[in-house]
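One protein chain omitted, others in place.
For chain A:
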Amino acid sequence: MFTTRVLRQAAQHAERTPSIKFIGKRTIPASIDHSPRPHPASPSHSLPSSFTTGSSHTSFSAYRDHAQQHGPLRKTIRSGDAAGVGGAAGSELGPVTPPQGIYFDRNELPARFHRQPLTLAEIEVIETGGAAAFA
């Protein structure tokens, strides 16, 4: 009897509401406003106007000049290193053929033009008329 009373008291104690509570599972809001807001540690608590205009580009054409999609989308900047693929006409890049007496080495070309090495297994397959592939 006494044991039951003690157990009941213990159970009652366990069910008491603690003063420090678990506030529940973390939830992420379904929609988050990503519009630029000042950084919390910014001393001025404001953003320069270039942030709030929505784009750093003055026109769609200027945006296209800088846009990238697996490389420059369209590069019309033609100064020095900044010239992108297609930034200059083919004729401006000089002749395709080498000057007389100069020869291109295949190995200087991009890797896709290199001779592909044969493996020993391939050689063996060829020499055995394909039989080695099934050996």
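The working rule: a contact is a pair of C-beta atoms (placed from the backbone, for glycine too) under 8 Å apart; a residue touches a chain by one contact, two chains touch by 3 or more; residues count from 1.
Throughout what follows, contacts and distances are computed from a predicted model.
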{"item": "From \"Cytoplasmic tRNA 2-thiolation protein 1\", \"U6 snRNA-associated Sm-like protein LSm3\", \"Dihydrolipoyl dehydrogenase\" or \"E2 NEDD8-conjugating enzyme\", the hidden chain's UniProt protein name", "value": "\"Dihydrolipoyl dehydrogenase\""}
{"item": "Interface residues of chain A (partner: the chain not displayed)", "value": "19-20, 28-29, 32, 34, 36-44, 47-48, 50-51, 56, 66, 68, 70-71, 77, 81-82, 85, 110-112, 116, 119, 121-122, 125, 133-134"}
